[in-house]
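Questions regarding the structure given below will be posed in turn.
After this line comes subunit A, so read on.
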Amino acid sequence: MTQNVQYNFAYLDEQTKRMIRRALLKALAIPGYQVPFASREMPMPYGWGTGGVQVSAAVLTPGDTLKVIDQGADDTTNAVSIRKFFQKTAGVAVTERTGEASVIQTRHRIPEAPLTEDQILVYQVPIPEPLRFLEPRETETRKMHALEEYGLMHVKLYEDIARHGHIATAYAYPVKVEGRYVMDPSPIPKFDNPKMEMAAIQLFGAGREQRIYALPPYSRVVSLDFEDYPFEASKAEHPCALCGATHSYLDEVIMDDAGARMFVCSDTDFCAGRRAAGHLGEMGVPVEEDRT
Partner candidate 1 sequence: MGMFAKQKGKGMIEIENAGKQFTLHNQGGAVIAVMQGAHLRVAPGECVALTGASGAGKSTLMRMIYGNYLAQSGRIVVGGVDVARAAPREIIALRRHTLGYVSQFLRVVPRVATVDVVAEPLLALGCPAGPARARAEALLAALNIPPTLWALSPTTFSGGEQQRVNIARGFAHDYPALLLDEPTASLDATNREVVLGLIEAAKARGAAIVGIFHDEAARARVCDREVDVSAFTPRAA
Partner candidate 2 sequence: MSAQEAGQSGVHADPSHQAWAAADPLLRVSGVSKSYGGRIGCADVTFDLYPGEVMGIVGESGSGKSTLLSCLAGHLVPDRGEVLFDTRAGGLRDTMTMSEPERRMLSRTDWAFVHQNPRDGLRMGVSAGGNVGERLMAVGARHYGQIRDQALDWLDRVEIAADRVDDRPGAFSGGMQQRLQIARNLVTGPRLVFMDEPTGGLDVSVQARLLDLLRGLVREMGLSAIIVTHDLAVVRLLADRLMVMKSGRVVEAGLTDQVLDDPQHGYTQLLVSSVLQV
């Protein structure tokens, strides 16, 4: 598919992209800090990744290769439509292979394969403010960030332990960045939290909330916890039924009305790559090496 000449490159006009890039630079300069930006109306509803799409549009160049995943999968509606959007408006190459992508837009996951210094990971963020559910006043949460008053974040974890006996927060697990800002990592599973200390640039876009934040490569990202209830990057206690991986994040798939279920890698590219390399789970079948 080639770029439709009716659109400016990557849909947004150049002034808008410059505005977003300025916000991105500021966000990179102050890791974890939420930078306001003038979020635009996009040709998709809020909640479908308008923040991530605007960030991707601002960083894409004609030479980039784009990968889009939703819950780890390249073939879900959301991922497919965003990928098509940029094929149509930017004419960039697209891929499903993590290693071949230069820009990866994601919803709810970090790919299993380690990312490199020449890659950019763009997150779609629904609610950028980690303090929101405990302190609804934006004026107050901004002040709390400014003054590093983060006791409330631990109140949330305290409540978890008091109610469930352990920290039950399983996704959007709050982190502290470079010892300064507490940040919502978007609704990725807490299994992915340790991966955030990575070589790639990580950019976060919240369209409805009009906020951008970022992690420069190799930023220190610490998941909040208690001394006696340390953070654990948990996952389902199963191997992948298709590729047999024991260290990847798994989706639970219900098979029938009788309660049969299987656990499979949520990262479809990772799973396919393993099967191509000959790893097989108990329900797996080898794949043909003709993936695109």
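Candidates were picked such that all candidates are chains of the complex that A comes from, given by their letters.
Here are a few things to note about the model shown:
The criterion applied here is as follows: a residue touches a chain if its C-beta (ideal position, glycine included) is under 8 Å from a C-beta of that chain, and two chains touch if they have at least 3 such contacts; residues count from 1.
Just so we're clear, the structure is a prediction, and the values are computed from it rather than from any experiment.
Every candidate listed (1 or 2) is part of this complex; the one in touch with subunit A, counting any copy, is 2.
Interface residues of subunit A facing candidate 2 in the complex, by the touch rule stated above, are 134, 143, 147, 149, 151-152, 154-155, 158-159, 161-163, 226-229.
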